[in-house]
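What follows is a short report on a single structure.
Apart from one protein chain that is not included, each protein chain of the complex appears where it belongs.
What follows is subunit A.
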Amino acid sequence: MAEGGPPRGATGTGGGGGLGEKETWELFSNWVCCVCVVTFDLELGQALETVIPSDYKLSDTEKSNICYLAFPDSNSGCMGDTLFHIRIRCTGSGTGGTDLRPTNHHYGAPLVLMPDPAYYYGFVYFRQVKDSDIRRGYFQKSVVLLTRLPYITFFNFIIQRIAPEYFTHGLASLEAACGNMNQWPPPRPGQQLHLPILGQIIYVRLPTKSDKPAARDGEGPVIKKSSSVVVIPSVHDLNLHQALQPVLNNFEMIWELVITNEPIVVMGPSPTLCANTVQALVSLLHPLKYASDFRPFFTIHDSEFKHYTTRTQAPPRVILGVTNPFFTKTLDHWPHVIKLGEISSSNPGTEESRPHQRSRSPGDLSDTRPGVFSRYKPFLQKDKTFARLVISNKTPPGKRPMEVQNVMVKKHALELTTSFIIPLERYLASLMPLKRDVSPWRPPPQLKPFDSELFLKGMEGAGPHLTSRVKGNWTGLYQ
């Protein structure tokens, strides 16, 4: 295999006289595993119509998961185009299992942006339109871009760029797009990258772990400077304010649920809203990486549906985004439910859903109002300043620009996470051996054991209350 690479690779970056029948996909695979087209077949249901590169190996489970998750679950409401992302477990043993391993290309990337060896991220662009030529009366098709890189905003942009062109111009345009991606330089953090795609150049810089976490200005995902150049200011920054709008009232509680790894289900009216909210929840912990499983969009057809919804065990410590009302029954034993409310007719993304007071029973299914349903008693109190500044800004709407709101939400989450981590870090550092004890002529020094009582005692003098204005029982939270 490797022998086939160099000759083409040598001309590939530059010579680039195009890609013949037998091209290698070396540069492409630095970024993307494959691009699939999923169609609705009257006999078979969802079916994989095309995979580029055609020799990319997906296991049967992976194929089935891609097919089912590529269509909205109860899709009557999804006329037109729908954009969302999914996350599926890799089960393949073929190229799927190995090809996007972390390499030195990713050296220096923040933890949260490292390629995920165990999961695929799938970026889905679903189109459903009336078409009287088709027997069922509807055209239904999805383009799915599969990757291991969690560059959510970046790939959302890419799929929005290539899928509509595919629907207009057919397979040739998808090949052309993949051909362009096969010219992309490796995703090296910290470098200004120029990435050609279908007649445009994308300017993007991947962050490094030494970037200041709050340095981002919370701008929209894409700034178009002209049609031939597009600047993507951040590959992964989400609009937290928008995604968490229905639950901002309970912000500190939500953060607690995520950092303590509680099972959470997000119920929303569309895959788009669910996926964004689940991703936003996970990103509340930045710069920490959410270590459990999460599924921005999950359906009853997922191969892990049974495993995750069983009643014989306690709910798994995962975050799921669902749209099918069926889940209100299946998951009524889950302790924490976030409801996103109905889509308002005007603009589903920016709807002003009134958050309701918390602590309603999660089992109260008749209640479709947005908000958090949980019996959880938070350890931390609400930050009144945050609440006043961010939440009450809503009237009149748009008094403060969305970007600013978003930055404030992000800052607040970062402050909570760092305040939580600092005492832990400090205590752990005290367990480390002293430098003078580390010597090649002596046996390796032992780490002192983690003594939670000692740690909690130390909190009195150096706890999170020093760095966060959020009051409450931090000690309880650690326990």
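By our rule, a contact is a pair of C-beta atoms (placed from the backbone, for glycine too) under 8 Å apart; a residue touches a chain by one contact, two chains touch by 3 or more; residues count from 1.
Going forward, contacts and distances are computed from a predicted model.
Trainee: Missing chain, UniProt name, options "NAD(P)H-quinone oxidoreductase subunit 5, chloroplastic", "Ras-related protein Rab-22A", "Alkylated DNA repair protein alkB 8" or "Cell division control protein 2-like 2 isoform A": which is it?
Mentor: From the listed options "NAD(P)H-quinone oxidoreductase subunit 5, chloroplastic", "Ras-related protein Rab-22A", "Alkylated DNA repair protein alkB 8" or "Cell division control protein 2-like 2 isoform A", the omitted chain resolves to "Ras-related protein Rab-22A".
Trainee: Of the listed residues A:Glu165, A:Asp302 or A:Asp383, which contacts the missing chain in the full complex?
Mentor: For the chain that is not drawn, the touching residue is A:Glu165.
Trainee: Which one, A:Asn180, A:Asn249 or A:Thr417, makes contact with the chain that was left out?
Mentor: A:Asn180
Trainee: Just one of A:Val231, A:Ala387 or A:Leu456 touches the chain that is missing; which is it?
Mentor: The one listed residue touching the chain not shown is A:Val231.
Trainee: Just checking the interface: what residues of subunit A touch the absent partner chain?
Mentor: Subunit A touches the chain not shown through residues 11, 14-21, 23, 165, 168-169, 172-173, 175-180, 183, 192, 194, 196, 198-199, 201, 203, 205, 216-220, 223, 225-229, 231, 233, 403.
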